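Complex shown without one protein chain; remaining protein chains in place.
Entry: chain A
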Amino acid sequence: MSNAATQPALCTLHIWPNRWNLPSIDPTCIAAVFYLQLTIPGKFEVVECTNPDVSPSGKLPFLTHGHATVTSVPAIISFVSSLAKSTSSGARDLDASLSLPQRAKRTAWCSHVEANIGDLVAYSFYSLDDNFWKLTNPTMASMLPIPQRYYVPGRIREMYRPRLEAAGLWTQATSEPEKDSFGKRQKKDDPKDEYARAFERDKVSAQAKASFALYAKLLDGRKFFFGVRPTTLDVHLASYILLLLDPPFPDQLMRSILEESYPKLVEHARNVQTEVSQIPRPYHVAPAQKQSLLSLIPRPLSNPSKTKESQMDEADLRFRRMRWMWFALAFGGVASYVAQLWIRVTVVRANRRPRHVQKRGADQEHKGEVTGSKEGEDDDDDDDGLAGNE
């Protein structure tokens, strides 16, 4: 048996493209890349993707390994951790050194990072008008094809809006800037808006400092949270912090807070980045795939979710089978009705044909009689006529 058949397939990670010396513009994509590079270096490749609709969850990142598709970072981490349990895979478990109580705390803190620091990243990218129109929108538009570049960035912004509003990070003064007749955006400096912006800025700043302070205290001057090697929590936090530090935002509120008040968090993020870059086997990055016109069609029609039966629970499977059975019965019923109808029509036509022939024969006879009688009458008339003439 050849070696190629026994070697496991390469994992392919689909992420948003890279910018600003970072693996991606999305924090969850960066976390996925960092995690895979620390656990399965050289055993995965990265594909830059600008169409999140190809993912079953509609979001990036997602990982493909053979026939398996795994979406969301927690699921990717869980998948790779399961690979680590097999000694032949060569995968490493980042959290192997953690005790059960530490793993429980890690889960809670990772959730806190995604919620709180994630909100701050979303605030920087999507809530602030300056940042969105001068950095986020042009960056995304440069990656996306026509016509997606004209509406996808705005759509992503609207996707984050409910979350940011619930967190109190959707700035009140956020609105579409008015355009003049040349289509250029004009900035109206309303004193009330400026006052509101200053107040919002203070509120956001206080919220950010409260969140960063928690992690600074948790880190407590150590290189990483749980010892000398980075764990999943380190990877999570670093991914979000790097996206607050490195992009050239016009409004550098978060960066200034981090660098001035929480340099330890900056150092921690750089330490994680250094650990990842020092892995001797770098990953291969495939360029972004071109989008087809099918991407313009709504997702359920163009890309029906092909959930494998093994991933569906019993209720889903049963529902799916019942649904197919219903369709089969419905079509079967219609088909049998049509077939019966066709048979009846055929039989009726067949019965009518001899009658029609008989009728035609009867008609012809009748015609013949009539003609004959007519001829007879004509003969009689002729005879009468002849008789009359004589």
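Quick note on the criterion: a contact is a pair of C-beta atoms (placed from the backbone, for glycine too) under 8 Å apart; a residue touches a chain by one contact, two chains touch by 3 or more; residues count from 1.
Just so it is clear, contacts and distances are computed from a predicted model.
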| remark: Of "Prolactin receptor", "Sepiapterin reductase", "Nuclear pore complex protein Nup85" or "Metaxin glutathione S-transferase domain-containing protein", the UniProt protein name belonging to the chain not shown is "Metaxin glutathione S-transferase domain-containing protein"
| Which listed residue (A:Gly66, A:Pro162, A:Pro250 or A:Pro263) would be found touching the missing chain in the intact complex? | A:Pro162
| Residue, one of A:Glu48, A:Asp119 or A:Glu275, that touches the chain absent here | A:Asp119
| remark: From A:Ser111, A:Ser256 or A:Ser336, the answer for touching the chain not displayed is A:Ser111
| query | What residues on chain A make contact with the chain left out of this view? | reply | 28, 51-53, 57-59, 71-72, 74-75, 78, 100-101, 103-105, 107-109, 111-112, 114-116, 118-119, 122, 147-148, 152, 155-156, 158-160, 162-163, 165-166, 214, 217-218, 291, 295-300, 302-303, 307, 311-313, 315-316
